[in-house]
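Only a single protein chain was left out; the remaining protein chains are all shown in position.
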Amino acid sequence: MKVLLFGLIAEKANASELLVTAASTHALKRSLEVRIPGLEQLSYALAVDRVIVHEDRPLTGNEEVALLPPFAGG
Amino acid sequence: MKVLLFGLIAEKANASELLVTAASTHALKRSLEVRIPGLEQLSYALAVDRVIVHEDRPLTGNEEVALLPPFAGG
Amino acid sequence: MSDAKPHRKRDIFVEGAIPPSFIGESIAKHASQTAIGGHEIFLGQVRADRIDGRTVEAIEYTAYRDMANEQMTIIREEAFARWPEITCLHVHHSLGTIRAGELCFMVFASAPHRQEAREAVTFVTDEVKKRLPIFGKEILGDGDHHWKANP
Partner (left out) sequence: MSDAKPHRKRDIFVEGAIPPSFIGESIAKHASQTAIGGHEIFLGQVRADRIDGRTVEAIEYTAYRDMANEQMTIIREEAFARWPEITCLHVHHSLGTIRAGELCFMVFASAPHRQEAREAVTFVTDEVKKRLPIFGKEILGDGDHHWKANP
């Protein structure tokens, strides 16, 4: 599935999206923490279909998934 | 002394100032309540030199005195 | 910024309504002050209230101008003492006939952070309504009038 990256995370990954295969949100995080250097040390949130998800949740591959570094609006 | 009148009080007195002789603020109020019809029934404040005065205070006649109906700014 | 000095004598009153473009121009003047992080603005607009079945078409404002400006200086000093981070505080009030839908009052504070600016605007707005000798004659549709009184 396609994962959207923003801000500091896009900078660290040197990409604004990545293609990742994962069956759940926690599996996705583990996979991304391997692929993006320094992600594990960052404070970030995972959004599934534009809503932040904290718990582990199955993924079908059709969701819109995004990695969000700290917000800075305003 | 000259007494400045504003708003509703100026309207009731049909004047924006009155000349009154009084030795104290309470005496001034009594005198004005005789001269301005309906003043006694109104909520109003007396300002001496642009500061509201509640207590009885002697007047020399050199003060700037004003009768103030309720405020409506903003 | 001259307006950061609480002691200068100034006149808050303007003849007629405050034009919306004046607010835009006031905002634009702060672009060189790069320590500012937030502006808070309150604008009072004349409301077409219903009074005994009649509609307020305009408010005719008068003031005891010298006393109002002296009270404003005191309120300004209190605001700068309570929120010392404020960089600017601008207050204007209309005199004369202001029609429903027009602006009659502006309180505008700027500060590095939004909380100080917001609290200062709230305080100044409330105190102006309470302490400034400004009088408002509401002109009703039938030619009658009603004297406004703040709560």
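Letters are used for the chains, namely A, B and C, taken in the order the chains are written, and counting of residues starts over at 1 for each.
Just so it is clear, a contact is a pair of C-beta atoms (placed from the backbone, for glycine too) under 8 Å apart; a residue touches a chain by one contact, two chains touch by 3 or more.
None of the values given here were measured: they were computed from a predicted structure.
> Let's see if you follow the contact definition: name the visible chains touching the chain that is missing.
Counting the whole assembly, the omitted chain is in touch with A, C.
> Quick one: say which of C:R10, C:R54, C:R118 or C:R131 touches the chain that got left out.
With C:R10, C:R54, C:R118 or C:R131 as choices, the missing chain is touched by C:R118.
> I need the residue numbers on chain A that touch the omitted chain, in ascending order.
Per the touch rule, chain A residues meeting the hidden chain are 4, 6-8, 11, 43, 47, 50-51, 66, 68-74.
> Please output the residues of chain C touching the missing chain, sorted low to high.
20-25, 27-28, 30-48, 100-103, 110, 112, 114, 118, 122, 125
Assume only the chains that are shown with their structure count from here on.
> Ranking chain pairs by contacts, what comes out on top?
Maximum number of inter-chain contact pairs occurs for B-C.
> Using mean CA coordinates as chain centres, what's the chain B-chain C distance in Å?
Distance between chain centres: 26 Å.
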